[in-house]
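The complex is shown incomplete by one protein chain, all other protein chains being positioned as in the whole.
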Amino acid sequence: MTAGTEARPSSAPAHDLEDVELLRSIEEHGVGFRVASGLLLLVILAGWVLFGRQLLYGLGVTGLNQPVAWGFYIVNFVFFIGISHAGTLISAILRLAQAEWRRPITRMAEVITVIVLAIGGFHPVLDLGRPERALNIFTSGRLQSPLLWDVSSISAYFMASTVYLYIPMIPDIALLRDRGTRPRWLYHFLAWGWRGTPRQRTVLDRAVGIMMILVIPIAVSVHTVISYIFAMTLQPGWHSTIFGPYFVIGAIFSGIAALLMVMIVMRKVFHLERYLKHVHFDHLSKLLLVMSLLWFYFTFSEYLTAFFGNEPSEMRVFYYKFSGPYALFYWGMVACNFVIPVLILSFRRTRRIPGIMIASIAVVVGMWLERLNIVVPSLANPRLPYPTGFYVPSLVEWGMFVGGIASFMLGFVIFARFFPLISVWEIREGRAESVAHTTERIEGYLPDPRPVESSAASGEA
Amino acid sequence: MSRPPPPRWIFLLQLASVAMIWVFVLSISTWIVHLIRLSRALHDVPSASVAISIVAIPVFLTGAGVLTYVFVGLRRGGGEPGEGGAGQETEP
Partner (left out) sequence: MTRWGMVIDLDRCTGCGACMAACHQENNLAAVGPGETERSRAFHWLRLLPEVEVARAGWFGSEHGAASDVIVSYLPQPCFHCDDPPCVRVCPVHATYLSDEGIVAQIYARCIGCRYCMAACPYNAKVFNWYEPEQVDERKANPDVSLRSRGVVEKCTFCHHRILLAREEARAGGRELRDGDVTPACAESCPAQAIVFGDLDDPGSRVSQLARSPRAFRVYEDLGTEPKVYYLTEKG
């Protein structure tokens, strides 16, 4: 590893060599990358081969039916887009709050967002009976349809989060360019002429500042609009005013859990123990705990309201989940989203990496179950005296589900191959400037010194 | 610096990528306007939907604007030797 020619005007001179190990995965990538991406591509390909049956024969190859016309594809659509809130919360809100512990986390969070948005945003197309007509949305779209609001808000979020991922990456890309890392043209292309001059730094800071504020309302709107797909219908179990905030909280919840999982895995695989320390996991898992309690509060409100009203159509859906065919998924959801995380994360003894991993996996599974519990039971219990519906997902749907997860992992693997998973320049900035800034800031919070008496004052040397 | 100046085609590629963002954003804005006009012709859309859609357009334009600002700002504030185009600024 040549370290000679890399004095950058923007970074702290003394510690240049320290963070170079973050680039090791890029410059010394080995067989691991090829094996991982090869395996994942195989899984994804298998999913697409199965999906070929759906393209050939129609949606009949799925487990969908009447009345349960929506299933895995819509569940996964909501699930993947939900995870995208990881990036926004951590990156934008923590940056806004000037929380210093965010520095090694922001890059991974932002990458998660971009990848799951692409995967999730594509899922509705998988669900179409006539996917080749998807462009009708553009030629004859109807503004009053929540699905259409979705198209524009997800596009806005995808654009904003890509921009918000890319702009803070520029200094790191420039670092790779200056080290001559291959493929050289890629880093030259993406670095946009960054040289670390003060003027450029101002531009970057300003741009990041604007984006971090812009991205937050967009992110909130995305999941609110997704909830409106359900809440704007008249179906029992769906037509609830709590859906907007409920979905946003649930998204942030699942996003943090996914982020924790990714952090733990990447830390292990790329030996990032020096950067992702216990304190980072501690803070993030406390946030996860808070979200778990919030999630429980919203869920409790939602179901108590339905139960108390005792409206027949609502109660059919209620009992279908509580004690009927979906009881396993419903109580499984409560266990995974509330019982397990609260038990593990409330106590310092268990709030360590293994415990946090278990809690995060539980939350991700639990939130997926929540999406399932929202989509299927309301459809399976029509108001009119039709027989109660059922839904057994087929191999095609499982294949696309597993393929979606594999796509997420592949996206990450590819990103880690070309770009640093931890923001090098932000770590260096933290070392160089943040300690002083933070001390100054905290001193500003403390009481001002008492004013000196005027008679004993000025003029004295 | 021992680093050779990057070829001009890299700069053109960068310019093209920024142009693509504008194509994307302007297409989406056009589409939203098209939808609004369609809904007014059909007289059946709650005005809330129209209002929200009108808000969406500035969001897209801001995103593209920020990216362009960064692109132009980085070129102005740095300026690599050998790359033609914008200002020949001296490094501080």
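Note that the chains take the letters A and B in the order they are written out, and that residue 1 is the start of every chain.
Heads up, the rule we're going with is that contacts are C-beta pairs under 8 Å (C-beta built on N, C-alpha and C of every residue); 3 or more make two chains touch, one makes a residue touch a chain.
Source: prediction; values computed, not measured.
S.K.: Hey, which of A:Leu45, A:Ala99, A:Leu128 or A:Ala327 is the one touching the hidden chain?
M.R.: A:Leu128
S.K.: With the full complex in mind, choose from A:Ile26, A:Ile229, A:Val248 or A:Cys336 the residue touching the hidden chain.
M.R.: Here the residue in touch with the unshown chain is A:Ile229.
S.K.: Out of A:Trp48, A:Phe122, A:Tyr297 or A:Phe390, which residue would touch the omitted chain in the full complex?
M.R.: A:Phe390
S.K.: In the full complex, which residues of chain A touch the absent chain?
M.R.: 57-60, 64-70, 124, 127-131, 133-134, 136-137, 140-142, 144-148, 151, 229, 232-235, 379, 382-387, 389-390
Everything below uses one rule, namely that only the chains that are shown with their structure count from here on.
S.K.: Would you mind writing out the residues of chain A in touch with chain B in their complex?
M.R.: By the definition above, chain A touches chain B via 5, 138, 140-144, 148-149, 152-153, 155-156, 159-160, 163, 166-167, 170, 178, 180, 185, 188-189, 192-195, 197-200, 202-204, 206-207, 210-211, 214, 218.
S.K.: Hey, which residues of chain B end up touching chain A in the complex?
M.R.: 1-3, 6, 10, 13-14, 17, 21, 24-25, 28, 31-32, 34-36, 38-39, 44-46, 49-50, 52-53, 56, 59-60, 62-64, 66-67, 69-71, 73-80, 83, 91-92
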